[in-house]
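For this depiction, one protein chain was excluded, whereas all remaining protein chains were kept in their positions.
Think of it as A and B in the order they're written, each chain with its own count starting at 1.
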C-alpha cells in the first residue's frame, strides 16, 4: 500500500478532541503526540460546543462514561456534525451493561459517525449478533466478522474497523483486511482506545477519504506494534513504551514496506 | 510455599471489576492484564447492579472517590455480596479526611468484604489505633501491626493484608508474614492499589480460601517486584515497567523458589 496520510499528520499536526476514559487518557494522549497530532482531553459539557470547532477530529470513547458525560458526548457529536468535523466512536464494552447499550444506541441515533472502531465483541453487539463478549475484552463467537463490518457500515453510513488478530475495515461497499500486529496488543490496556485515537488523527487529514485513511491508520498502528514487539515475548511493560517510541519513529516507508493489506 | 492459584488465573482469566482512582486506573488494568486476569474499570452507578454479576471479583478503592462514586461503591458491594462475588477494600488514605473515614465506615457497615488491603497507616486508622499517617502514605507509629491485622480481621470477619516492608496477612485466626519485596515499591504510585487488584484476581479463583490466596497473591506480587528491581537502585520509571513485565513472566516455580512466608 501507499502511505498518504502519515506525512500529512506530521505537517498539519491536527488537534484531536478526545472524550475518553480514565484508563486510556494518558496513553492516548502520548500516542497521539508520538504520531504527530495534538491531543486535547475533555468531557466537560460546558466545553462541548467550542472544542469540536477548534478540533480537526473528535473521538467519543465510552470506556468509563459517567455522570453528565453521556450528554456531553451527544452535544460534542452534534456540534462536530454541524461543521463537518469527523467523529470516531469507540463503543468500549458496549455489550456489558444496559447503560452502555443505551448510550451507544443514542449516540448512533443522534450523531453521524465517520468511523466506528471496536473489537469483535463490541461490533457484534452493535450488529445484534450472538457473541460472548467478556467485559471490555473481545470474547469469542462464530459470527462472520466481515459481514458484521459491512452490515454496520451500511446501516450507519460510515466506515467500520473491527480490530483483532486480523483487522477488518469496511465502508459498506469495499472491505479490506490488515494482517499486521502482535499478540501483545490485547495484553496492553487501552491499546484499542489508542487505535481509535490514531484513526481520528488520520481522518483529520483525509479530506473525506475515510475508508483508505482508516486502512492506513490501522496499518501504521499495527506495523509500529510489530516493530515494537521485536525480541519481546510477553514483556508487556516494555511493549507499551516501545509502541510509543515506534509511533514517533514510524515513516511512510516503514508502513509501505511492512503493511499487509488485502482487499476482499 | 506451594503456588496453587497463579495457574488458575491464567486458565480462567477472571474478570475483575475495579472501582478505582484516576491515578491507579491504567496501572491496575495493565497489571491485571499482565498477570492473566481481565480488568474492567467503572464507577458509574448506572452499571453497579450488572457489572458485579458478570465479574469474578470486585475491588473498591477509595483513592479519588468523588461525587456519586461512594453510592456506586455501596451498590456494587451489596450486589456482589448478594451473589457471593468476593469484594476487596482498598481504603486509600482513610485517615486523611473525615469524608474518607465516613466512606470506609459506611462501606464496612453495609458491605461484607473478603479482604481489606492497606498500608500500616490505613489499617491503624480502621482499627482506631494511634498512628501518624501522611496523606495516602503509610507514615509511622509504634502499633503492633500483627495485632491490628488480627483484630480488624476478627471484627469484620474477613482477611486483612497490611502491606509494607514485611507484609502481614491475617484472617483473625491464622496470621502469616511475607518477607519479599523491594524499597522501590513505595516509590511507585499506585503500587499498593495494584496489589489490591492482584489480590482480587487471586480471590476470584480461590473457591473461598481467601487467607491462602492472599498469601500467594502477596508473595507473587512481591517476588515479581524483587526480580523487577534487580540491578536497579532508584530508577523508579524502569521499575514500574519491569514490574509489569515480571507479572507477565511470573511462574508458579518462581513464586515457590523465592517466596519467604512465615506463619506466626
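The rule is simple: a residue touches a chain if its C-beta (ideal position, glycine included) is under 8 Å from a C-beta of that chain, and two chains touch if they have at least 3 such contacts.
Source: prediction; values computed, not measured.
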Sole contact to the chain not displayed, among B:51, B:136 or B:243: B:136
Residue, one of B:12, B:106, B:146 or B:189, that touches the chain absent here: B:189
Per the touch definition above, residue among B:65, B:168, B:243 or B:259 touching the missing chain: B:65
Touch criterion as defined above, residue of A:3, A:30, A:170 or A:196 at the omitted chain: A:30
Given B:8, B:100, B:117 or B:151, the one touching the chain that is not displayed: B:100
Residue numbers in chain A that touch the chain omitted from display: 13, 15, 17, 22, 25-26, 29-30, 33-34, 38-44, 46-47, 50-51, 54-55, 67-68, 240-245, 248-249
Residues belonging to chain B that touch the chain removed from view: 21-24, 26-27, 63-67, 93, 96-100, 134-137, 186-190, 233-238, 240-241
